[in-house]
Each structure stands twice: as C-alpha cells, then as structure tokens.
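Yeah, one chain of the complex is gone here, protein chain that is, but the others are all in their spots.
Chain nomenclature is as follows: A, B and C, assigned in order of appearance, with residue numbering initiated at 1 for each chain independently.
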C-alpha cells in the first residue's frame, strides 16, 4: 500500500518524485487554487484533527480588572440607540479579532448607571443575564418587567423585545451571555429596534411570567404544550440556593442527590419540556462545599463560568488558577478541568451543550461526567 | 344497492326472505354461536355507535353523605394487611358490579384514624391523593415521607412502595384517585406487599422529592432526563392557590392567562417533561371567580371532580346540580358540562385525557375547549 | 399490627367479632351499597391482583372451521348499508357476551363475494386487514384505491372513509383487526356513513399512498412531519418476505439481525416517526425457520396471531396446540408462550403493545423478550 508523504503533498510514492512530476504537481495545485479547490490530502490534519484542537484557549478574567473598566466606561459613554447597551465583551486571546469568549459563546459585563435606560430591541440571538451583585434594574421582556437581583438568572430567548431600566440611584452590573458567535458563524442573525424607552416602566416584585409559571410543576391550562425556550424569565437566587443547600443536606443525611461528593448542581430548565431553559445555551449553578475536590474531566462543550461566591482553584489543562468573587473563566472544548475549594465555592456556568447534544455530538470524559 | 334490514339480520333483500332462507340463516347463527363467532352486521350499532354512548352516567355524590359513612367504617373496620386501606370506592350507577367512577377511573374516600398506619405495598396502578381538609398524615413513597395537608395533591406513580401514617390525634380523610379500571380492563396489574409499617416514620415538613425538585424550573444535574411520571410527589396548596390567584389578577390587569373569562386553571405537570404529572391521569385545579359561567362543552375524556371550596351549580347533559364543599362528580365521555357560581368555586379535576391524547383519540367540542 | 380477615370483611381483630359488631358492620355495608360505595378491603384482591388475571383465555380457532362458516354467510346475508360489512368477529370464550378476541382487540373474518361492494364509512376505531390468500379486492381509503393481495397488510387508521369492492369473479376473505374493544371500553367511538359505493372504482396496481411513500427512507417534501399513523396504507408481501428472508440469511452469514436463533421478525412501522404503523395496535410478521424453537416468554400485551404459512405448535400456559394455515390464536396478557416448527412457520401478529408502551405499562418476561 502506497503511503502518502503529507509534507510533500503526497508525492513520495515510487516514480512520483521526479522533477517532472513535481512540476506537474505544482501546476495542478496552481490550477486548483484558480478554481477555488483545495485537496483534502494537503489539509486533512488541520480540517480533521485526531481530537479537538481549539484555537480558543482556557482563560481567566479577574473581576478586579473588569469592574473598574466597566465603571470608567459609564463616565465616558452614554447608553442609547445605536450602540444599544453598555456591554463589554470578553475576547478569548486565542480568537483574536473576534470578541468571543469561546467559538460559540459571547460573555460581557454590562453596566447600567443610576436612572439609565437601555432601549428596547430584539434579535435572533438568545441571551441571559446573571447577576453577581446589586439590584434596582428591571429588564422588560416582551413588555413584562422582570426585576434583576443578586444571584438571579434572567432569560431573554431569541426574538423577544427587551430593554433595561435602572430605577435606583446606584449603578448595577451583571454578566450577559449570548450565542452571538454561533449565530454569526451560521449566518442566522436578525435584529430590530424597539421603543427607545422600555414599554412598561412599572417595577413589580414579580414578573407576569413568574406569576404564571413560578409554581413548581404548575402549568397554566391556557398555555399547555412544549415551547422552545422557557416561559419563566427569572430563576431567583432564593430557589437556586435552597436547591443547592438541599442537595448537600441530603448527602449529609445519606441520600443521593448530588453530582459527586461535596458537589451540588442545578440546571435551569424549561418547565414546558424539562430540557434546557434556552435553546442554545445550558445554564447551571454549581456549589462545592468547603474542602471539596471535583473529579477531573473534560467535555466537547465549551463553557464560561463566573464565580458567584467563595474562593477556590481551577486547574485547566494542568495550569492552576485561583478563583474569587466575580472572576470569569472561558473553557474551550476538550479542556481538562478540575476544581477545589477550601472555603466553599458557588459557580455559575453556561455552555453550548444543548447545541451539541441535539446533534449527537457531545462527548465527555469520563463518559459519565457532568457536562456544564 | 341492497340495503340491509338490521332487525332481521340483513334478510330484507329480494329473494332472501323466504321461510327456507330464514331457516338456513337461523342454522348459520347457531353455528356461529357454537364457533364463538359474532356477525358484525347484527352488532355494529352497539359496537360502533355514531357517538360515544357511555354506560356510565353523570353522577354526583354529596360529601355530607360520604364523610359520615367513612367515619362509621373507622369504628368498625381496622386498617391493615390484606385489606390494605380504609378506602371506599364510589361506584357509578351506570356500571353496576364494578366500583368504578368512570370506565377508567377509580375514586375513593380514604379515612385514616388517629395514630393509624396503612401498610406499605406497591402496584402497577397509578394513584394520587387530593386533600379536602385536615392534616397530620404522612404518605411514605419509596421511603420518602410526604406530608399531606389541605389542598395538596400527592402522587404515587405506579410500582412505588407506599404506606400512610397518621401521627395526629384526629382522623384525616382525603380523595384517592387511581387508574384501577383501566389497568383492570387491559390486564396490566401487578401488586406486591411491603413492610407492615411505613419504613420511615419521620415527619419532615418537606419531602426529599420537594427539596430536590421544588424549585420552579430547577433540575438536579444528577437527575437530568425525562421520567414517565413526576419526581415531585407533592403539589402544595400554597403554590396552586397563588397560581390561580395570579391568573385572575392578570385578567383584571388586562393580560391573558386564564382559560376563559373568570375561569383560571392549572395543570399539575411533570417537571422532567412538561407533560401530565402522571402517566394515565390528568390532574388540574380550576377556579371560577364569583359570578363566572363556564362555556358549555364536552370531551371524550371521562373525569371526576371534587369541590374544594365555594358553591355553584353544574349542568350535566341538561340536568342541573348544586355543588358544595367536598361533593364529588363523575362525568362520563361526551357529557355536556357547564358550571356557574355566585360565590366562587375551586374544583379539583382528574381525567383520563393523557391516555386518549397519546393515542390521538381525544376529541373536544367546541374544538378549542379545555379538556379536564 | 392487626391483620384483616378478608373473608369476614375485615372483622377478625380483637373485640371486633361480637354479634353487635357484626350487626353494625352489616348495616354499614347496606348503607355503602345504598350510597354506591364499595370498600376496597372487600374487593382489593379482585381489583388489584398480584399479577394479571385475565378473564380472556388463550384460544385457538381453526381456519378449517372459520372459512366454511364465512362462505355460508355469503349465500344468506347480503353486504350493505347498515350492517356495513360481512365480517364475523371471533369471541374469546373467557369474555362471554362480547365478541372480542382479547380485552382490547377485535378480530374478524371478512368475506366479500364476487362483484360485491362494502359501502364507505368511517369510525374512530383503527383497522387493518391481513390477507391470508386471494386477490381481486380494492379497499378505498379516503378515496385512494388500495389493492389487497395475499400476504399484504392494509391499514385503515381511525376516521378515514373506507369501503371495499371485489372486482373479480371469485370471493375473497381476510382477517380484519380493530381496536373496537378498547375504543368501546373508553367510550371514544364515533361513526359516520359515507357513499354506498366506493368513491373511486378504479383498480390501480399501486395506491397513491404507495406511490408517494413506497420508497424506503423517502419522504415527499410536501408531507414532512410526524403523523399519528402511517401514510402508507399497504405493506406488500414481497417486501415483508424479502426482509424476513434477509434476516435469516444474515444469520447464516454470521451477522446479527434476527430476534433469536432461527426467528426473524419485522414490525410494520410509520415512516414519519419510526414507531408503530397504527396508534393502538402493533403489527408484525414473524418467521421461524424449519426446526426453530422460540424462547418461552410472556408479556402484558394481549395479542392475536394468524398462521400465514407453514405448520408448528404453540404452547400456551403449558397447553400445546398444533398450528396450520389460517389458524387464529388469541393470547391474553401474561400468557406463557412458546413456538416450535418442523416445517417453518410464518405468523402474522397484532397486539395492543403501543397503548401500553406509551403509558409505561408494558412488561415482558424475560425482560429482553420481544413483545408482539
């Protein structure tokens, strides 16, 4: 069996490496170029590696760096129509030129000053907000004002009009996550302006969506049936915290319930299907109790994490990083990850796992590991 | 085209009604009988009516009658192994000989005296309990003690061990619903005894299932994936009441959300799928505000209702019945139903709609009507 | 723990068996009766047996008996409006009074004389025809004429107009299967007359449904999407036979593919979902090669089989029966079944497994056994 010599473009076979042959080959490759054709045999390893070789790299941004820059921008740049949001995207160093945290995920710090208002728009891109700290902002999703408070996850599924208003005298900041890179890569994005000021400026404690869908296992009979994304726009910290607390208590009581020893986690799900709350992004909150060490593992999903509470260390492909309040971590596909904490650690996590899972592409190692 | 004369067994055709023919026909029918054969042409109308002709009839049982009888039985009959439960089934007058409320649903009043204990068993049949009043009983489902209190819906999906204990000094009574008739008709039932006393006699305020699954839209990462029936064994009245209240308030505020004017309803659903909480029975709570009148309609699902609060009237195939606290109504397939209330009315409803819906059999009239 | 004495209605407990107590108990039971109430403790074993206790019995009808009776009826009874079909239902001896083969399945011999025409109607009940022998009849389903020939399975999903015409000079007979008992028990049936003569009297070799859906894995783009039942109304013997032959050849060649040694089987499926071709009935063709013995097993599905070709024996709950061309067997839930054949055996099988499977009720033993 003839074996190709990849370095010479496959010309090492007997009788093939004459100068005449090389000249013909060079001519062929020129003609290929002119015709817009690329031989697989010269590119196979790059196109089809033996295992994922992400250009994106594991990366950590310090909250201590991010927050002051966001705050400075508020003094220099107004929020308004056109720019739309005072959101600053975190660009993975492995993806220069694109402000993407991973090849599929966009993560940004959004900052809304006292009494500021971010105008309404809608877009194909699916979004969420995770609130590290503060309160006083309402995000208005298709006319429904949703309070944003510490620890809450707020959803904006694709193509819903939404704007934000800060009704307080203090600024507020949060993590925005969107599938901007995925939608851009697949050329799916539509965008439309809405009103310059949110259409409903009231500030109810509970959104209408929560009033209708906030009871566990309760579905309004008028809204029965699967919806692509969750009709519940707010997942409140009080519930998330209680669920994580319960998992660890059940572990103490000898019952199953947690992901692994000392490691609790909840997934934010769509009550109309039981699947992920959003179509393209998996959102979860993880809690490691003091002293816990997670089992090392990897997944082909890429993810972004933010430290909500506590401190710890994360080891990414062998490199250890300390973690503290607000730090943001980008984790490309097939990165080796493990966590440990002395103090306890609450981590918010978003990944592109739903995309991969629906296409039967998601792999994890070890196989039974939790993908986040 | 020859037309059959049904009364003569199809013998009206020319040349067919001679005495000789009649004799041959009689002989044929005798031979059919001997061979266990039945001609469709003599039974078609009975086997395949133009519209459902249930043997079951619309029927109403008064709580004022049911409760005293249940209480009397407690003085005369102990609860224990063999009989298993002090539950008294409500038999539809149209189904003599079978203690069935409808052809698919069994409904019973269960009564547990002070300090009594109903032993553990498990069965194919799916069950729920709806609590009209009282508290003090824990039902233990696969080892998880679940408090039972006024207005709560408690589930026992098929093949889960379960027993009950009353830890209080007062009796407690509730509505049991099971798919006993459906499982009997299709010959699917298995049954197995468990311990004589519930395996966990603790009396926690929240069951482990509620601790894991009680947050709206929150799924333990360790338990991701569709389950046939709900992992949440208790749907608490506080949540149900709040959801119904919210639907009516939203109507007052000009937003959609309710079934029809003045009529709110929630379905109890399985958070892992968004579908019905139980495989074979649909469970819902309906609220009509004072003065409301429901649109008349019918469905091929059969159902059983119990008045939880308030008073009103129900019209069943034209016959009006008053309704008050605790009354139980059996509604066969294709019964015309409408409700009205001066005082406001809360109704618990169970039906066999999930069976029919999965088999593409369910019909409603008018088409857009809510099936319960 | 007090143990109930079932025979005495639960009255054996200490202090409970006085004459006075017995009198009170008798009064209570009379009052229960009057109120339409039945205590579970007196009926539990009947309502909830330890394992299925079907009233239906395993039963075998000989084709040698069935066919002559069907032929005699053609001389005495015309086919026409009202009686609708010359179909004679096979009544399970365990279900006297109801012409049902099992509690969910109706099986009948239909006989259509030369040039006869069975008028159009439609009904909720789902139907199929399996052709033991002959040809010359077209069944017209929603206006699409479908030829019926030896070995073919023809479908009539619920609520489709259908009639039959025999365009030949010889009679034709076949097995009809319907879910009449299930639809009757659940009160779901609607029925409507159509034209007295089939609306399309042409006799094409292939129906329109086959022309659109007859290519393996090919879906008309205009008809993409799941449909409850198969859009393909005819499953031709040539394809069925080829598939069974291939399975056994693959076994000979050392490849997997068959159910068990010497036992091939195909399921008739809905190309829009991959699930059963019909909503309520599973249809399969099984082939045992000469000398094969099937592994004994049982399932909670009830079924009806018809011998298509070959001879053999079936053991039903220990009783052995010989099988030959055309014989029909009724098999209730949880019947022990095994087959053997010296000559080879082709068996058509229909069961209610789809109903049970969708409700998570189906059990088989051994667990991995094929349910048919």
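The criterion applied here is as follows: a contact is a pair of C-beta atoms (placed from the backbone, for glycine too) under 8 Å apart; a residue touches a chain by one contact, two chains touch by 3 or more.
This is a predicted model, so every value here is computed, not measured.
The undisplayed chain touches these shown chains across the complete complex, A, C. Across the entire complex, the residue among C:84, C:116, C:284 or C:352 in touch with the chain not shown is C:284. Considering A:28, A:238 or A:319, the position touching the chain not shown turns out to be A:28 (whole complex). Of the candidate positions C:25, C:40, C:56 or C:266, contact with the hidden chain is made by C:266. Residues of subunit A that touch the chain left out of the display are 1-6, 9-11, 13, 16, 21, 24-25, 28, 31-32, 35-44, 47-54, 56, 59, 61, 65-66, 69, 72-73, 75-93, 99, 103-104, 106, 108-109, 117, 119, 123-125, 158, 180, 182-192, 196-197, 228-229, 279-280, 300, 302, 332-334, 352, 354-356, 358-361, 363.
Where subunit C meets the missing chain, the touching residues are 208, 210-224, 226, 230, 232, 235, 239-240, 242-243, 246-247, 249-250, 255-259, 265-274, 277, 284, 286, 370, 372.
To be clear about the criterion, only the chains that are shown with their structure count from here on.
Contact topology of the protein chains: linear, an open path with no closing contact.
Pairwise, the chains sharing the most contacting C-beta pairs are B-C.
Distance between subunit B and subunit C, defined via averaged C-alpha coordinates, is recorded as 28 Å.
Subunit C has its Cα centroid 51 Å from the Cα centroid of subunit A. Averaged Cα coordinates give subunit A a centre that lies 44 Å from the centre of subunit B. Shared interface positions of subunit B, defined as residues touching 2 or more other chains, are absent.
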